[in-house]
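Before any comments, here is the structure.
The complex appears here minus one protein chain, its other protein chains still in place.
Which chain is which? They are A, B and C, in the order written, and residues in each are numbered from 1.
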Amino acid sequence: MIDRTIIEAANAAAEPGLRAEYDALGEQLDRRGLAIDSLKARVAAYGIAIPSWGVGTGGTRFARFPGAGEPAGIFDKLDDCGVIHRLTAATPRVSLHVPWDLAPAADLRAKAEEVGLGFDAMNSNTFQDQPGQASSYKFGSLSHVDGGTRAQAVEHNLACIEIGREIGSKALTVWVGDGSNFPGQSHFTRQFDRYLDSARQIYAALPEDWRLFTEHKMFEPAFYATVVQDWGTNYLIATELGPQAQCLVDLGHHAPNVNIEMIVARLIRFGKLGGFHFNDSKYGDDDLDTGSIDPYRLFLVFNELVDAEGQPGFDPAHMLDQSHNVTDPIESLMSSAMEVQRAYAQALLVDRAALSGYQEENDALMASETLKRAFRTDVGPILAMARLEAGAAIDPVATFRRSGYRAEVAARRPQSGGRGGGIV
Amino acid sequence: MIDRTIIEAANAAAEPGLRAEYDALGEQLDRRGLAIDSLKARVAAYGIAIPSWGVGTGGTRFARFPGAGEPAGIFDKLDDCGVIHRLTAATPRVSLHVPWDLAPAADLRAKAEEVGLGFDAMNSNTFQDQPGQASSYKFGSLSHVDGGTRAQAVEHNLACIEIGREIGSKALTVWVGDGSNFPGQSHFTRQFDRYLDSARQIYAALPEDWRLFTEHKMFEPAFYATVVQDWGTNYLIATELGPQAQCLVDLGHHAPNVNIEMIVARLIRFGKLGGFHFNDSKYGDDDLDTGSIDPYRLFLVFNELVDAEGQPGFDPAHMLDQSHNVTDPIESLMSSAMEVQRAYAQALLVDRAALSGYQEENDALMASETLKRAFRTDVGPILAMARLEAGAAIDPVATFRRSGYRAEVAARRPQSGGRGGGIV
Amino acid sequence: MIDRTIIEAANAAAEPGLRAEYDALGEQLDRRGLAIDSLKARVAAYGIAIPSWGVGTGGTRFARFPGAGEPAGIFDKLDDCGVIHRLTAATPRVSLHVPWDLAPAADLRAKAEEVGLGFDAMNSNTFQDQPGQASSYKFGSLSHVDGGTRAQAVEHNLACIEIGREIGSKALTVWVGDGSNFPGQSHFTRQFDRYLDSARQIYAALPEDWRLFTEHKMFEPAFYATVVQDWGTNYLIATELGPQAQCLVDLGHHAPNVNIEMIVARLIRFGKLGGFHFNDSKYGDDDLDTGSIDPYRLFLVFNELVDAEGQPGFDPAHMLDQSHNVTDPIESLMSSAMEVQRAYAQALLVDRAALSGYQEENDALMASETLKRAFRTDVGPILAMARLEAGAAIDPVATFRRSGYRAEVAARRPQSGGRGGGIV
Partner (left out) sequence: MIDRTIIEAANAAAEPGLRAEYDALGEQLDRRGLAIDSLKARVAAYGIAIPSWGVGTGGTRFARFPGAGEPAGIFDKLDDCGVIHRLTAATPRVSLHVPWDLAPAADLRAKAEEVGLGFDAMNSNTFQDQPGQASSYKFGSLSHVDGGTRAQAVEHNLACIEIGREIGSKALTVWVGDGSNFPGQSHFTRQFDRYLDSARQIYAALPEDWRLFTEHKMFEPAFYATVVQDWGTNYLIATELGPQAQCLVDLGHHAPNVNIEMIVARLIRFGKLGGFHFNDSKYGDDDLDTGSIDPYRLFLVFNELVDAEGQPGFDPAHMLDQSHNVTDPIESLMSSAMEVQRAYAQALLVDRAALSGYQEENDALMASETLKRAFRTDVGPILAMARLEAGAAIDPVATFRRSGYRAEVAARRPQSGGRGGGIV
């Protein structure tokens, strides 16, 4: 773990500059009728979950190029996640993937407490075969034609709930790769009904205070048709299952050109927005760092979320889900958590009364300008000040680099091989 | 109208060749255990509706290049549609667009009877302003912020129902261009709720034996967000409205790469497939001739339809909806109606027992091959024989050309100008 | 024309606030080693051309909803363009479209001088038929199978050059809609060779100090294949023609997901970047306001342009090309010109030495962060101060609204009809 003294030393040098920026921004916001300190308080209260699998280096079907000091198991991963939260104060929970992260619940809880983290949604895995597994998921899992395979997949999800219950999780995220690569390979409706039947069994085992998040995705690993291919099908699933079932939106799981913020609005309207897997993408499920490709799209999503705040039952889960192929995963996750905070803070700046007025008058130009004005505001000082006050780093990436953490773990963790852990 | 003697003369020359092809195909199908005559009977019973606006030359926002002898009004259009049906025996009904096709109901009925046609779904138009209209649809119609504009749009739809009732239509198709060109221009949820409220008023006025088809479209004329942007939203609308409301699928209204046949299957599964606007597309809502770009995709859609035949309540409407910018519209509509028949006939050939078996065994290759085998069969002789036996043309396009119809109407109809009627 | 006193009055109220923002930004940039005044000087020197057709309300193939006070001809258009430049000091030139803007050269020059504008590239139009035209462009223009039609299209382009020569233009932009709607309709290579042959004749007539800009576009109005469909074909054309021929990049003319900034870099590398038609798009050639959908993409394009500044022969033309369907065109063009300036100013802020260092070290995260840091800077005060010092408006849209210009022209210009001028 990175010592607080390292953070304090780095902050000491950066603090005067930050205070100047913060004050200047405060004055600017003041002229716009906004109180910077209350914005800071809301940013400080915001947290996003880290995916345990995100701290390892990702890869593609062609290759994986491992980094130095990659975590060898869940306890290493929790160490890395602890570093991220210590430096950013923005990532209070970790989302586990089973069976990758299997360990005794007590040990998980103890380690989490040690590094200052809680547990977010559990993730099941029926898109890979595990050694010794009775049935293969080559041709599907929850929607497989074979009842035994489906039962095995359902069982695995029940086991995930059980683990989650012991460590304080309150949700299960189900993403399956089920689909087909050829027209005709699967009967769309029978396949979907098998999925529903399996999902109902999982839903039935859900503790009362849990939610079930189902996740749609246009393609990959199935390349002709995917059972849960879009938000329409995802909505049908959530509706068929019941009130504890909601839809998870991954920003990279949509068809080209699709208006994602509108999907978010529709799901909110019908009470079925469960949460997000944040990342960015240019082509497909690229799993790039959040906000690195189209930061305005991210802002527009948060614009919907802030607009819906306070609606009864509105409580989407916020998680990162990225594949870090060419960067240090710790750095990317810190940077991405801050990008999410940035979009949230920008969305808080939107003058909603003015916006509503422009909408009522069909003043498209000024409505657009109202959003752009909020987006253009560099809220960086607000985020940094929130970190400083929480004992985290003003500049997490620079502080991390200066800390020597990566070199230290590289020295004691085994070097991983060329192909590795799954990437969702 | 094209005289039957012209058709008979053309058929006389082509009939021997057709019989040879038909017999050879019959033997081939016989070897596959299929009876060609019963296939022919099913093809003969199949009909698709013609859009009245399809017999005029279409255009783009850049230009419209009129053809010779374009119809000047609904009665000319019905003449042209009558020609199409006489030559193909495949298009027994016409779908009207209001107010483009406004005329006294009795006159419409009389003309339709004269040319041997019935009336299909009515289409309302709130995507254009009409002269003398009180409120403009520039910023929306059913979802407009202004209640008066919404009321006007609802009224127009009620008027369409009234006209349709008088001429024997049994459905109303509602497509609106409502949406926005800028982020922020419209509040997604308030806009959608206004749409729902208006649609409910239309639904309430629906005769008991009518259906309401709502049509989704990804973009155009709105270029940032469209209120009814995809099948997910369309499904929500149909569900909110009630059992008489169903979704219309236009093959060109989807995001790039989307699996349309799967959407069809989902809507069938949940009882909400209302019908189709058939056409083909490569880029967007190109409104190209059906089957001209991706005939296998068309077949895969029909594969779902044939698979669902006989399900309770399954009764999708089949309509063409195309924009003929560079061809003679009559020729394109005849050719497209036959392409739809072709896909239907091919789908009838699918060995569904074998397919189910391969699906159960995860034999993706043979499942695919089973579909391909049906698709590869040139069912042209079946279609032609059905036409011959119905008194229509073996080769409708060649017969049309030989008939001199186009030159004849060109001589008596006024030449239309460079910009013209709307195109859906 | 909007009186300078109106501008001055509006500026007087806004100036103190602007000075405060400018000073605060100056201090912030100073901390980053950047001199705000020299940035302001570069922004002040930057200008972008207005398309004459942009000041009219645009439309789609479905409808056009005219606005109040639309310009009735080129002299009205020049008045409107003069207003835009007076309020923004960012749009010193107008790009004419022939034959829409035909008028005696002396009158054009006089009017332009009166409103303080010069003339940018000429635009020919062979995608529409004009009254009395001998041959139709329904099936193509420069690539038409008929030699007479091609000759007519070439002649038209030569006439455009002639007009341009008289009014001081230095470039001809050629965009054609030539293509096909059906596989097989055109022979790709023979069609392309006809295009090249026609283009060579135009090139041969080019004055020595002129450039020929050819513009590619993926689709629309042709929906199966377009002759100049992408930058690859566009590059081949420019290479075949000679050194005065270069490629024009319109931001909305690409396939989904394409990396446009990389195309820009390739064309720069091979000396063939002629210039831009700036706008924004979400789906196709949406012609939305520049920067309204994906401002970061616009910034990344400018990042390439600033990076290439100073290279021998590097001199791309900057033009707006938008369709204003739901906004006041004058407001949209002002706003868009400022968005382009904003992206330029942000790109000037990029720390290129640091960026190069990160690139050399494969430090992807910090390279990305270096661009983001520049992008996040709200350079609005720099732009506003440049306007103020040029006698233009601190807030052009607000000043325009307060000026009463639109109401005034609406009172004296005839109301235009529902369908109207072409939109590129």
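Assume a contact is a pair of C-beta atoms (placed from the backbone, for glycine too) under 8 Å apart; a residue touches a chain by one contact, two chains touch by 3 or more.
Being a predicted model, the structure only gives us computed values, none of them experimental.
Q: Touching the absent chain in the whole complex: find that residue among A:D129, A:D193 or A:E309.
A: A:D129
Q: Kindly state which of the options A:L288, A:L320, A:A343 or A:L388 is in contact with the chain not pictured.
A: Only one listed residue reaches the unshown chain, and that is A:L288.
Q: So one chain is hidden, and I want to know which residue out of B:H85, B:K111 or B:R297 touches that hidden chain in the complete assembly.
A: B:R297
Q: Please identify, in ascending order, the residues of subunit C that touch the omitted chain?
A: Given the touch definition above, subunit C has residues 138-139, 145, 180-190, 192-193, 218-219, 224-225, 229-233, 235-236, 254-259, 261-263, 265-266, 268-270, 296, 300, 303-304, 307, 355-356, 358-360, 362, 364-365, 367-368, 370-371 touching the missing chain.
Q: By the contact criterion defined above, which parts of subunit B meet the unshown chain? Give residue numbers in ascending order.
A: Per the touch rule, subunit B residues meeting the hidden chain are 17, 20-21, 24, 27-28, 31, 256-257, 259, 282-283, 289, 291-297, 326-328, 331-332, 335, 362, 364-366, 368-369, 372, 375-378, 380, 397.
Q: Could you list which residues of subunit A touch the chain missing from the display?
A: Interface with the chain not displayed, on the subunit A side: 58-63, 65, 127-129, 136-139, 177, 180-183, 185, 218-221, 223-224, 256, 281-284, 286-289, 292-293, 323, 325-327, 418-419, 422-424.
Rule of thumb we're sticking to: only the chains that are shown with their structure count from here on.
Q: Report same or different for the subunit A and subunit B interface, where same means the shared residue numbers exceed half of all residue numbers found there.
A: On the two sides of the subunit B and subunit A interface, the residue numbers are mostly the same, over half being shared.
Q: Any idea how many Å lie between the Cα centroids of subunit A and subunit C?
A: Chain centroid spacing, subunit A to subunit C, equals 39 Å.
Q: What is the distance in Å between the mean C-alpha positions of subunit A and subunit B?
A: 42
Q: Can you list the subunit C residues in contact with two or more other chains?
A: 256, 282-283, 289, 292-293, 326-327
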